[in-house]
Structures are given as C-alpha cells and as structure tokens.
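Heads up, one of the protein chains got dropped from this complex, but the rest are sitting where they should.
Residue numbering begins at 1 within each chain, and the chains themselves are lettered A, B and C in the order written.
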Amino acid sequence: MIHNIPYLAAVALAIIGLYAVLFKRNLIKIAIGISILESGVNLFLITLGYRENAVAPIYTNLPEGTSIPEGMTLPVPQALTLTSIVIGVAVLALILSFAVKIYQHYGTLDSREVRGLRK
Amino acid sequence: MSEPSKIVKTIASIIFPFTMVFGIYVILHGHLTPGGGFQGGAIVASGIVLLLVAFGSAEIAKRVKESHLSILESAGALCFISLAFLGLFKTFFYNFLAGSNFIFGRIPPFGSNPGDMNTGGVLPLMNMSVGLKVIAGLSAIVLVLSLFARSRKQKKR
Amino acid sequence: MSYVLLHAPALLIAIPLFAAFLTPIIDRFSKRARNIFVLAVLIIEEILMIIFAWDVFTNGIHIYTMGAPNPTSTVPLQSAVPVRIVLEVDGMSAFMGLISTTVSLAAGFYSIAFVRKETGQGRYYTLLLLMLVGMLGMEFTGDMFNLFVFFEILSIASAALVAYRSYYGDAVEGAFKYLIISSIAGPMVLFAVALLYGEYGVLNIAALAKAMNSTTLDMIALVLLISAFAMKCGAVPMHFWVPDSYTVAPASITAMLVVASQASLYALFRICFTLYGNTPYVATSGAILILFGLLSMFIGVTMAIPQKDIKRLMSYHAISQTGYMLLGVGAGLCLLGNPDFSTYGMAAMEGGIFHIFNHALYKGLLFLTAGAIFYKTKTRNLNEIRGLAHSMKFTTIFFLIGAFSIAGLPPFNGFASKLLIYESVYHVNPILSIIAMLVSILTLASFMKVFHSAFMGPAMKDVEKGEVPKSMLFGMIVLTAGIILFSVAPGWVVNHIVHPAAQSLANQSAYIQAVMGD
Partner (left out) sequence: MLRTPGGYWDPVIWLLAFVVAILIVYIIRAFGRSDYKGGEQTKPFLSGMEVPNEDALHVKAGNIYWGFMRALEGYYDVLRRGHTGIINDYVAWFVGISAILFVVFLILGVI
C-alpha cells in the first residue's frame, strides 16, 4: 500500500489540475492548473523509475557496495521528466505572456468575457 | 510599488556572485553530477531574477538588452546543433570526442569513481551550449514579462 | 547521393532546426539576406524530401539511429530492445513529410510580402521553421517520447505564430485557447507514454507494438492518445479551438496550421494502426474514427454555412474535410484483417490518405486567397467585401480552383479522393457514403456564397486597384500547380505515392521488423 502512495499522489495532482482548468474562470488560475497537471504527470514518471533503497544512477562518488545496476534508479524516466519540465517552462511562459496581452486588450482575466471570437 | 529597501539590495548583490558560481558549476559538471545545462542555466537565470526583483526591471533593462539575449540564445542553440552535425561522418549526434584522448576525450572508469572532468566527449560541450541558451532564454522571458507589466502600469497613469 | 539518402531523415529535421536559430542572427545584418536564406532552406527541404520520399516509396522503410556508430544499428549488442533514439520513415511518414515541406514552401513565399510591414520578422521566420521541424519530427520519429516532444515544439511554435499580430486582441485570444488546448493534450499524451513505458520498459513504437499484450493499462493509454490527438486534429466535438485560432492567425500560418493538424492526424493513425495494430481494440477504434469523421463532416459543414467571417467559414470547412480523412481511414481500420480489406478497405484508406494531401493543397490555397483578400481590404467580414474579381483576377482564379476542388467537382483532385471514399465506404454502410455526398454538396453551396459575396457584384470604392504582390501570388501558384498536377494524373499519384503510404500504414509487421530485426 505504502508503495502506491506516489501513484495516488500523481493522479490526485492531475485531477486537481484538471479541476482548476475546468472550473476556475481566471486565466492565471487556468495556467496554474496546467502547471499542477504537468507536475502530476512528472511525479508519475519519476515514480516509475524508482526502486527501493536505490541511489541516483551516477558513477561519480557512488557509495561502496552498490550493486550495478540493481541498486540504482532508472535513469530514463528522469531524463523524460527533465524534458517534460523544460517544455512545461516554455508553455507556462507563453501562457502567462498571452494572459498579460489579453489583460491589456480586454481589461479582464475572466474566461467568460474573453470570447471576442464567438459566432 | 515602493522601492525595495537597502537590505534587499545589499543581500542581492552579495548572493548574486555565489548564485553565478554555483550555476556555472552545475553546468560544467553536468556529465559527472546531477545537473546539466538546463538546471545550471535555471540557477544562473534565478540569480538574474534576484537582481531584477531587488533593483527593478528598468535598471536591469538599461544594462541587458533583450535583443542581445536572444542573439546569445540563438548562439547557444547553434552550438548545440553544430556539435550534432559534426558527428555526421558516422551518424547525427554521434559522440566523436569520446575515447579520442582529445578534449573531454578520456574514457571514464566503470563503477564508482571520484569523477574526472576530462570525460564525456561532446556531452560537456553540449551542456555548456544548452546552459548558454537557457540562461539567455529564461532571463529574456523574465525581463520581457516584467517590462510588459511596467508598460501597462505607465499606461494606467 | 547515397550518403545524403542515408542521413536524410536526420538532415530533414536538423537543417530547418539549424536554420531556425541562424535566422535571427542573419536578420540583424540584412532583412533581404534573411528572406533569401529562409526560402533557400525551404527549397532545399522540398527537393531533399522529394528525392528521399521517392526512395522510400520504391525501396521501403528507412531507419536512422541517432548517435549510433552506424545509422541502421537500432538494437545495441548487449540489449534486446532499442534504447537509442530511432527515426523510422515508412511510406506514410514520407507522404506526410512531402505535404509538410510543400505547404511550408508555399507559406514561406507567401510570407515575404504578407508580413513585410510587421515587426519582429526574424522571430516569425524562426518560428515558421520550428513549425516545420515539429511537423517533420512528429512524422519521422519512431519513438513515443519524441512524438510528445515534437508535438509540444509544434504546439508552442504554432501558438506563438497565431499570436503574431498581437496588436489585435482576438489574435492573442485565439493563441491562448490554442495553447491551453495543446498543453492539456500534451500531458495526456505523456501520461499515456508513461503508462506504456511503465508496463514494457521501452519507448520505441516498434518494440512497444511487438510487446503489446492488451491489458487494461494499454486500453487507458489508447483512450488518452486517441482523445488527445483527435482533439488536436480538430475532430468534432473537440473542434472548438479550430475556428478560433485559424481565423486570427496570419493567412500563411493558417495554411501551416492545417498541415500541423494533419501531423496530429498522422500520429492518430500511426497509433491505431501500428502501435495497437494487433490488439482486439482495432475494430472499436476504427468505429470511433468513423463516428468522429461523420460528426466532423456534418457539423463542420453546417456550421460553415451561416458564418460571415471568411476565414472562420474556411476553418469550419477544414474540420469538415478532416472528417473525410477520418472516415476513409477509419473504414480501412474497421476492415483491417477482414478478407474485404484488400479491395474496399485498401481503397477506403487510399481515398482517406489521398484526401490528406489534397486537403493540404486546396485548403492551404483557399486560406492564402483569404489572406490576399484581407491584405487588400483589411477586413475578413464577408458583408463588407464585394466585387474583388474586378481587380484581383489571379486571386479569383485561384479561389475558384480551390473551391471547385474542395467541393469535389470533377475534374479536380478533390473529386478523385472523394470518389474513392464514396465507393469503398458504401460497402461498410451505404448511409456513410450518402452523408459524405450530402456534405460535399453543402460544401459547394457555402463556397458559392463566398464567391458570390467576395468576388461578384460592383467593385468596392475605397480599395486600391491591382493584384496582391508577386511573392504572395507565387505562394498560391505553388499550391495551384500541385492541385492541377494531382487533378490531371490521379491514377499515377494514387499508384506511386498514395498506395505505398496506405500499404505501409496497414503493414504493421514490416514496421516492427525494420527496427527489431526478426
């Protein structure tokens, strides 16, 4: 049971993020929701690569007596997570700059009023 | 918004060099320890954000131009892709420096070791170029966003 | 030559990536040099892609392993599975690559005059090239995670370009909606990739397809992948972002966005056919694609009829035409493994895939003509424009060719692909082909509305006379030439380009064998 907690946390984070995107009307809060959703997926990826009592998969100053590679965590999910974080940073920066521009043009951040394109 | 107090400015000036050194350490040792181009670049950029908070975006924008940062960013990306192109005599992204006894060319020992800077082939070089790109890119993002907010405030007045 | 062909998959992605970051540096010295540089890169891409695609169509799948001592050594010595980053180009990938490079070439030429008066053109061309990188990457990759990475590169570059004219409030709004939608779809794709990785420990599509054993987790991953990519290709009822972002983007970018959506469509097909090709979910996913296709066709076209904004009208047609592709290929997916597949299933897939290329050509052309109208009149509202045929003769001709082609009037290429779809889908269910024909008629009706209100009638008084600049005309000529070529020789095109693509999509074992060896 205790091993499943990270997975539950990942799903909980994803659901919180989706909740924010679905029900919060403020564009900044939507951006926060997307960020939380991404964190949930990142946590899920990291958890996939975890082994109990394992060390980081780096040879520099590896503790003596570590069995290679069984005593190490999987490096691939960590690389994937890092890539996903980088993409997340870019997306978040772009969303926030759009939000600033929208506020300049519309004078509001309410998603119900930002719909000049309807019809 | 009132001007940050003298304490903030002094502490920021003291911490800034340490942030720089730590960030550059993380970039340079990316192939040996946890970290690498993106992480180190983010640390350096956070140092620049610290200055931005302490001294205000107008002060920073006078010294660092956004256009210069974007040139730096392109240069970092170009270095990265050029390194990938240099491996093209075998395959794209081929690590042509590893094991060549040239710069970063030593073969690392298998298993636990104290760490040797002179290994990794093109990886440290790629880390550096990614670090350059991330420093420039993240700083430019923060700078532009803060200038955005400032220009709005002026319009309101 | 063989050296270039060997490295072509990597070069096709790397050259525009390199050029994208070189563009802002050249831009500092000379605007003219930058334009010539970007066009040169796009032309090189087009030529390289044609040569490479021809090789793929005749000689089969190309494999490229990044960073390996040898491009074809996919599986390392000590390992049983591919651990390196593998590019895998089969007929379908090459076909999609051909579409992407052709439309980017047209959009590149068109942009020269179209954005001449804007600021920040260096960034515009950087992002244009990055869009090409994202599309080609999505189409060439043989790796689930890189599919996600290129998907996100494509989304970010497109969103930034949609907001290019950010002095219009609605441009930023459209870009914001596009970006939120893609950044919801992105983590969902990543979640599915993580589920597959957690289960099988590999990311390579071929290795995953070989190991696939249809557990509940695989089913969840399939659901997430289908819904995310269906949303990004604009299938009804997840199409709401399409009109919003297509309308406000600069016209050249809208033409690119059509192809970007088709890259997601390609990912959808690749996942259904190759990744989940031998699971029991095939027939169900085929039925779902057909359902998406029907909804998209009908709701897309009926929403297009009352529109007053010319580009919004055309973007609803983009949704509607995507429905044809989903219908044709979905019918093929339904029949996969059936004895009927070799006759009707294959024809349905050929129709759907042929329609992808046709759609990119004529919809790209129509969006470019809409941009030409906007360039002259500074409005997209159909109520305010009329009589443009008096001064813009070439644009009128291009518009008519595009409109006849999208409506499926003989002898244009739209008719050839629609004919294949009508005939073959009729054997799945006659209702499907009746609806497809009805949608075609409604398409013609709504384009006659555009033609009547924009080009017919007395000339506008406050619009300067004359045709749009030459570079814009040349961009349209590139696409028109493609339409005419495909119209005159549909049989040759289907036999030599479309058939290998459909064949490679249906042939899952060849895709796996190319990477895994045995």
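Keep this in mind: a residue touches a chain if its C-beta (ideal position, glycine included) is under 8 Å from a C-beta of that chain, and two chains touch if they have at least 3 such contacts.
Given the structure is predicted, the values throughout are model-derived calculations rather than measurements.
Colleague: Among the chains you can see, which ones touch the chain that has been omitted?
Modeller: A, C
Colleague: For the full complex, which residue in C:V103, C:A171 or C:V494 touches the chain that was left out?
Modeller: Checking each option in C:V103, C:A171 or C:V494, the one touching the absent chain turns out to be C:V494.
Colleague: Of the residues C:M238, C:L336 or C:A403, which one touches the chain left out of the display?
Modeller: Final answer for the missing-chain contact: C:M238.
Colleague: If I consider the whole complex, including the chain that's not displayed, which of C:R84, C:R165 or C:H427 touches that chain?
Modeller: With C:R84, C:R165 or C:H427 as choices, the missing chain is touched by C:H427.
Colleague: Among C:Y164, C:Y281, C:Y362 or C:Y375, which one touches the chain that has been omitted from the display?
Modeller: Selected residue, touching the omitted chain: C:Y281.
Colleague: Decide which residue listed in C:V4, C:I47, C:I220 or C:A481 touches the omitted chain of the complex.
Modeller: C:I220
Colleague: Considering the whole complex, not just the chains shown, which residues of chain A touch the missing one?
Modeller: Interface with the chain not displayed, on the chain A side: 18, 21-25, 27, 30, 111-112, 114-115, 117-119.
Colleague: Could I get the residues of chain C that touch the absent chain, sorted low to high?
Modeller: Residues 176-177, 180-181, 184-185, 188, 216, 219-220, 222-224, 226-228, 230-231, 237-238, 240-241, 244, 280-281, 284, 288, 299, 302-303, 305-306, 308, 343-344, 347, 382-383, 386-387, 410-411, 415-416, 419-420, 423-424, 427, 445-446, 449-450, 452-454, 456-458, 487-488, 490-491, 494 of chain C touch the chain that is not shown.
Keep in mind that, in the parts below, only the chains that are shown with their structure count from here on.
Colleague: On a C-alpha centroid basis, what's the spacing between chain A and chain B, in Å?
Modeller: 22
Colleague: Cα centroid separation between chain A and chain C, in whole Å?
Modeller: Using C-alpha averages as centres, the distance is 28 Å.
Colleague: Could you pull out the residues of chain B that touch at least 2 other chains?
Modeller: Residue numbers touching two or more other chains: none in chain B.
Colleague: Residues of chain C touching 2+ other chains?
Modeller: Touching at least two other chains: none.
Colleague: Touching residues of chain A toward chain C in the complex: what are they?
Modeller: Within the complex, chain A contacts chain C at residues 14, 18, 21, 27, 30, 34, 37-38, 40-41, 44-45, 48, 76-77, 80, 83-84, 87, 90-91, 94-95, 98-99, 101-102, 105-106, 114-117, 119.
Colleague: Give the list of chain B residues in touch with chain C in this complex.
Modeller: 70-71, 74-75, 77-78, 81-82, 84-85, 87-88, 90-95
Colleague: In the complex of these two chains, what residues of chain A are touching chain B?
Modeller: Touch residues, chain A against chain B: 56, 58-64, 66, 68, 82, 85-86, 89, 93, 96-97, 100-101, 103-104.
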